[in-house]
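First the structure, in the form of structure tokens, and then the observations on it.
Of the protein chains in this complex, one is absent; all others appear in place.
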Amino acid sequence: MSSSFGRLFTLTTFGESHGAGIGGIVDGCPSGILLDEAQIQRELDRRRPGSGGLAGTTRRESDTVHLLSGIFEGVTTGTPIAFFIANENQRSKDYSDLAELWRPGHADMGYDKKYGIRDYRGGGRSSGRETAARVAGGAIAQALLATESISISACTVELGGIRASDYGADAPEDAADRPYAAICEEVLPVWDDLVKEIRSAGDTLGGIVRIEARNVPAGLGEPVFDKLDAVLAHALMSVGAVKAVEVGSGMEAARMHGSEHNDAFFPPEKAGEPPRTTTNHAGGILGGISTGGPIILHCAVKPIPSIALPQNSVNRQGEAVTLRVGGRHDICAIPRIVPVLKAMTALTLADMLLRQRRMNAVPEGRA
Amino acid sequence: MSSSFGRLFTLTTFGESHGAGIGGIVDGCPSGILLDEAQIQRELDRRRPGSGGLAGTTRRESDTVHLLSGIFEGVTTGTPIAFFIANENQRSKDYSDLAELWRPGHADMGYDKKYGIRDYRGGGRSSGRETAARVAGGAIAQALLATESISISACTVELGGIRASDYGADAPEDAADRPYAAICEEVLPVWDDLVKEIRSAGDTLGGIVRIEARNVPAGLGEPVFDKLDAVLAHALMSVGAVKAVEVGSGMEAARMHGSEHNDAFFPPEKAGEPPRTTTNHAGGILGGISTGGPIILHCAVKPIPSIALPQNSVNRQGEAVTLRVGGRHDICAIPRIVPVLKAMTALTLADMLLRQRRMNAVPEGRA
Amino acid sequence: MSSSFGRLFTLTTFGESHGAGIGGIVDGCPSGILLDEAQIQRELDRRRPGSGGLAGTTRRESDTVHLLSGIFEGVTTGTPIAFFIANENQRSKDYSDLAELWRPGHADMGYDKKYGIRDYRGGGRSSGRETAARVAGGAIAQALLATESISISACTVELGGIRASDYGADAPEDAADRPYAAICEEVLPVWDDLVKEIRSAGDTLGGIVRIEARNVPAGLGEPVFDKLDAVLAHALMSVGAVKAVEVGSGMEAARMHGSEHNDAFFPPEKAGEPPRTTTNHAGGILGGISTGGPIILHCAVKPIPSIALPQNSVNRQGEAVTLRVGGRHDICAIPRIVPVLKAMTALTLADMLLRQRRMNAVPEGRA
Partner (left out) sequence: MSSSFGRLFTLTTFGESHGAGIGGIVDGCPSGILLDEAQIQRELDRRRPGSGGLAGTTRRESDTVHLLSGIFEGVTTGTPIAFFIANENQRSKDYSDLAELWRPGHADMGYDKKYGIRDYRGGGRSSGRETAARVAGGAIAQALLATESISISACTVELGGIRASDYGADAPEDAADRPYAAICEEVLPVWDDLVKEIRSAGDTLGGIVRIEARNVPAGLGEPVFDKLDAVLAHALMSVGAVKAVEVGSGMEAARMHGSEHNDAFFPPEKAGEPPRTTTNHAGGILGGISTGGPIILHCAVKPIPSIALPQNSVNRQGEAVTLRVGGRHDICAIPRIVPVLKAMTALTLADMLLRQRRMNAVPEGRA
């Protein structure tokens, strides 16, 4: 099922940027979880066009979510939770000249090769709009995770090559309320200047997002193919524009010695808890299984491919054309991609939590 | 199913390093593919202990594969292909003192938290030995891919922070026959010196592996959650020791402008073929769908956690201990990990090839 | 995923009888299939309350389907096809006294035991209303099957123990237009009399439905667990009220000799076609794989459990109560169940068709 994610806590999505709307079904959510539309709407509002400060677009949609099933008297019933977000602001005329063109950096050509037909209005399923359904599904996952006190945060640590840590100390806890979801306050004017410069040049930017999950119990993840980090990599890399995923020390792990990279174990503060560590090169995952420590992930986000500068391209007949993308586009997928990456992390952890529950639930004293 | 990979071309594996042996079942391989044990054995021999030159261990096993089903008169029948590799050289006494300890950098603690029981002899399913079953399954996948002329290569581009490209020009085509599966000849003495130095220090090393798939048709991959790069990231990150996966430009994409990162399209040499590009920052995948160009991936491999130096750790009761890992261990997972990463890439592409076949097979002229 | 059916052609449904509405997502439908809302509406109209003649209810809803995604310029794009059917006529007051009761023959008690919470208004997911989403999904499956000229029909062969074949010759081709979807015209007055009598007695009836699929190519179905008949049995038994599924000779097979039951093979009329048979005890499936002949299935439908007569029951506290179900209910699930069974057969065959396509698509002359 190409449009579903998860084995036990499953999100199936649908919708294009220029149809009736987008939506999804969360199946497998346990009963008894408090859930209302406001919780989902709060996450969606962070992904909304225009929320990104200088880097955002002018396309504005309210992105109002409607729950269609699975809730009764304010709690989940254990049955499928469907939701829908209507499309409001569709300007098909902006896109209709793209029917015969393949844009560099976009999925246009691949869709034509895959399906032989393509909804050329705004990218169809490859549109960033598809991610609103992920954010809604992720909000439901977070409601489940909250029952176990698991929390997830995400923030931007680098934009266009400028690292936030060169300008201020990490303060990820307030990132969601800052422009760019920046990890610190001090870097904001520097990034603003860069964005203005790039915008006037008709170009676009990329960046790096950091995701952290706290209070994840030790023992989540499967030993072989569905290692926790493998499924997280799948989840994050499935977001368009992500070109790399790092767990813990990431690429840098390749340059460390074993004696540096190993996170030494120290006795826990309370008996029965996982051991303490003073470093976290593992990123909270060893052998594919959570250690109980914070899970740390980084994603590289590529620059948005829709640039105002002229580009060499071809049409569906394979003939050379010069392409100049009109319309008003985002300069950077950051920060709108940040709640999407958070949502994918939540969906993964919710699924892995349920997968683990089946394993350790042999009634004690019976086996 | 935690021990299965793939939706249509599926590998399910079993076995521990200190049981009867390891093996697996490939289900969903089409009928009529030429396949014999020699093809599989050839890939297994590249993963065998001792094949790694200076970085390898002295544990030697023949790792002889036996096909148990699914082949008739030299070709696949379309039914499950099972294989088995017996364990030969088990020295349980080397490991028995680890029953009560949790080794830093290893999965020991996670297994105890997950299952409440752990086969402490050599790591159980978290042992590197498990990967032999992946290599065997990957060889079967490669037999299928060969019917479409798809080929995969893998080589080492960096070891312990020393980049091969600083010493010689890329020559990946011969990498499989070089020590370390190195991408060039010239770096070999430099890496040898580094390995000797690290071994005498009782420490270990990591590195970076590059995987390339050629002749992959345009159109593989699913638009949303099962993007081709997402499933490849899942596949590669599921190999123990991998801490990061990059597609195309990878982490560097975060620092490029859109005008740099977009691979401009030029008319193909033959009508109907995908457009040509002179760059490949996309790594052969756009919007999660293959473009027809070479697929380029990089994996960061962490240093092996079993080091000879003393380490702080705890036992199952959470009490502090000083751990010194005995036995003879590899200095680096490279190059033995190289055929494993190649196998996981092959398994992913075989599955995606079959997934695509169902989509485009509406008889022409009927729809 | 408890609310999904199919591996490659997948239907995921949602919705309760007393929420916003019901709907679903079909994922995996190939691109290029002609599809519009009218095709789906036509099937839905056959399932609509009031369509059943004397046996039906007076609850009337238009059951208007809206396609939300996956169609562009009148054909499928290969992306998920979502649809929604709003609930219109909800009389919650009819049901609110059932919150604390468990009705015999209903799922009430099981839901409470399973989830600890239950949407008691009209049965939640166990409501017959859920089947409208199956009918819509099945209509999409039939659009795919039509590209291969595969057709499915369903009709009623027995009602309340009265067999149609005792009154007239089989004429299944016109069944969809007859009351009760009856297999012949002559039995109609007899069934009408029976229904009137049972209704006045405050009781309900069951019956037997026959499903036939024609022009199914030989070779569909998997050899072991996903035999074609096994998946069909799963599909049909998943419809509430079905208590038995028969393939071909069904229960009667247990009383036949091998020499009677074997369908002898005779040369086909055209070379390359499957052999002809003059009998069809196999029901078009041998060893779990379609033979190319008509697939014949029968389902036993139990009487509707909501009866007007008083019944012994218990409440959620386990205390004895006397239950008398109010409201106006159907006397028999037939004929409204008939298009549902047809839809489930279509969903199964569409999935099996795509599953087979991946297997036989090794390019000729390459293997």
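As written, the chains take the letters A, B and C, and residue 1 is the first residue of each chain.
Keep this in mind: contacts are C-beta pairs under 8 Å (C-beta built on N, C-alpha and C of every residue); 3 or more make two chains touch, one makes a residue touch a chain.
On a predicted model such as this, the values are computed, not experimentally measured, just so you know.
When the whole complex is considered, the residue among C:Ser153, C:Thr204 or C:Thr345 that touches the unshown chain is C:Thr204. Shown as candidates are C:Met109, C:Ala146, C:Ala176 or C:Val190; the residue that touches the absent chain is C:Met109. Listed residues B:Leu68, B:Ala169, B:Ala201 or B:Ala320: the one in touch with the omitted chain is B:Leu68. Mapped onto chain B, the interface with the missing chain covers residues 1-4, 7, 10, 12-16, 19-25, 27-28, 31-32, 66-70, 72, 75, 77-82, 84, 114-119, 124-125.
Against the chain not shown here, chain A presents residues 7-8, 28, 30-34, 75, 78-79, 147-148, 223, 354-355, 357-363, 366-367.
One chain is missing from the display, and on chain C it is touched by residues 2-5, 13, 102, 104-107, 109-111, 113-116, 124-126, 130, 158, 160-161, 198, 202-208, 217-227, 229-238, 240, 243-268, 271-275, 281-283, 286-292, 300-307, 309, 311-314, 317-320, 355-356, 359-360.
Rule of thumb we're sticking to: only the chains that are shown with their structure count from here on.
The most distant chain from chain A, with centres taken as the mean of CA atoms, is C. Counting the residue numbers that touch the partner chain, chain A and chain B have more than half of them in common.
Relative to the centroid of every protein C-alpha atom shown, the closest chain centre, again from C-alpha atoms, is found for A. Computed centre separation for the pair chain B/chain C is 45 angstrom, with centres defined by C-alpha atoms. Annotation: 25 Å between the Cα-based centres of chain A and chain B. For chain A, the set of residues touching two or more other chains reads 2-4, 13, 114-116, 124-125.
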